[in-house]
Structure formats: structure tokens, C-alpha cells
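A single protein chain has been omitted from the complex, and every remaining protein chain is retained in its original position.
Up next is chain A:
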Amino acid sequence: MVINVLNGLVYGGLLYILSVGLVLIFGLRRVVNFAHGSLFMVGGYIAFAVAAHGGFWVALPVAIAALAILGVILDRFVFRPLQHEDPIATVLVTFGLLLVLEDVVKTIWGKDFLSLAAPPLLSGTVSIAGETFPVYRLMVIGVAVLVAAGLSLWLRFSRIGLYVRASSVDPVTTGMQGVDTDRVSAVVVAIGAGLAGLSGTIAAPLMALSPSMGSFILIDSFIVVVVGGLGSFTGAFIAALLIGQVHNFGIVYVPWAASLIPFLLMVAVLIWRPTGLAGGRA
């Protein structure tokens, strides 16, 4: 039982790190990045490639940095030019990117499943409530907590955080007060993409790497974002924990319907509160 809850937290934490990147990008650029799951996948593959030469602890920062740079490029050439167009245009373009990225990864690393071992430092197990639990999985929960704490402190207390909050509410007025909103957005998209890289890297020892792993988790993170309320950080946190638990208990107790349960939860939330758990603006 305790182990199940912990496993739910692991998946929920992973989902949170991924989804909060979507939320950040949505907040600033008003776009939903359909390629976000692909960034997660690319992060995992870059970590795999780097880990083969330098080990996990080199791969982690390299994957995050590589994805952050990719994020800046995306922001400059996709999100910024399209932000005044119909949001659907961005959806379509990022969907096109998703197809291209999956194909590129397939070309470089092939279609087969690859796996990345957990670093030796974290490969042991601990005993919790009379059962053993991998240290690595505990670390994933820890990273999610750190990301949540770090983000909320950063948004609340730093100057850029203030700009981010201001320009996600009203970019025009914020811009008029002398804030370079395009630069703020670029930083935020870089962080969002970097978080996708982080989640891809830490997911690599947990799940097998495959070109389709991105679209698989993208769907769960969409459910998280919608259930939480589009653009809400708190909502994403609560929803990710909820979906993590529901997902995991589904797999344990009703495996054939496991993937339906997050979806049913989503429909229930939408009937009850169309704007999501913590959502103001839909």
C-alpha cells in the first residue's frame, strides 16, 4: 500500500516536472506546445548518449542545457513569430515538429527500446514499511519537490519571477513599463524546455527509451494541465499528484482500464468545474 502510494508519487512527480514546463510556456506565450513530449523524449536520448561516455551525472546537466538551448531556438523561431496568430497555428506547427523530432530520433538511435542504468550512487534500495523501495525512485520524488519549491520561490521572490508573473497576466502593460517581455518569455521557454530535458533524463532509468515515449506521456501531461486548470501552477501540482496516484492504483488493481481512469477523472472534473481544479482563466 505504502509502496503503491510512493510509486504514484514517482509518476506524479515526473508528470509534474514535465507539465509545469507546459504551464510556464502557456502562461507566457499563450501556446500549447504539442512537441513538449518530444522534448522529454529527446532529453532522454541525449542523456543516454552522453551517459555512455561521461556517466549519468554528466548526462543530467548536459541534457538539461541542450534542451534549454533547443527551447530558446523554438521560442525564437516558432513561438514568437506565431504568438499573434491563431493558437491553432502553433498547435499545428508544434505537431509537425513532433513528427519531425520522432523521425530524427528514430534515424539516429533506431526504433528499438534502449535503457539507461541508474547511477551507482542511487542504485540501492531502502526498506520502507517492511518493503524495499529503490533509492532512485525516492530521488525522483525529491527532484519533483525541489522543482516545485524552486519554481515557486523563484516566481515569488526574484525580479524575473515578478516579470514572469506580471507578463503572464498582462504582457502589454508589463512591456510598457520597460520590461523586455520577449526576453522574459525566452528565459521562461528555456526553463520549460530544460525541465522537459530534466524529466526525460530522470525518466530514462525508469522506463525504456523509445521514439514514442514522448507522445505517450504528453497525453497524461495534457490531462494534468487541463484538470489543474490551464495556466495554473498550483493546479498542475495538485493534478499531477492526483493523476500519478490514480494512474498507479489503476495499473495495480484494474490493469485493463488503467489508462481510462485518468480520463474519467478528467471528465468528472470538467463536469464539476470546467475551468479546472485551480483554474481561473480557461
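The definition used in the following text is that a contact is a pair of C-beta atoms (placed from the backbone, for glycine too) under 8 Å apart; a residue touches a chain by one contact, two chains touch by 3 or more; residues count from 1.
Operating definition for what follows: contacts and distances are computed from a predicted model.
A.B. asks: Any idea which of "Cytochrome c-type biogenesis protein", "CRISPR-associated endonuclease Cas1", "Amino acid/amide ABC transporter membrane protein 2 (HAAT family)" or "Acyl carrier protein" UniProt assigns to the chain that's been left out?
C.D. replies: When "Cytochrome c-type biogenesis protein", "CRISPR-associated endonuclease Cas1", "Amino acid/amide ABC transporter membrane protein 2 (HAAT family)" or "Acyl carrier protein" are compared with UniProt, the left-out chain turns out to be "Amino acid/amide ABC transporter membrane protein 2 (HAAT family)".
A.B. asks: Please pick, from A:Ile3, A:Ala49 or A:Ala89, the residue that touches the omitted chain in the full complex.
C.D. replies: A:Ala89
A.B. asks: Specify the residue from the set A:Leu14, A:Val32 or A:Val184 that touches the hidden chain.
C.D. replies: A:Val32
A.B. asks: For the chain not shown, which residue from A:Val225, A:Ala239 or A:Leu277 touches it across the whole complex?
C.D. replies: If we include the chain that is not displayed, A:Val225 is the one touching it.
A.B. asks: Which residue, A:Leu28, A:Leu60, A:Leu98 or A:Val164, contacts the hidden chain when the whole complex is considered?
C.D. replies: A:Leu98
A.B. asks: If the hidden chain were put back, which residues of chain A would touch it?
C.D. replies: Contact residues on chain A toward the absent chain are 31-32, 86-89, 91-93, 95-100, 102-104, 107, 215, 219, 222-223, 225-226, 230, 255-260, 262-263, 266-267, 270-271, 274, 282.
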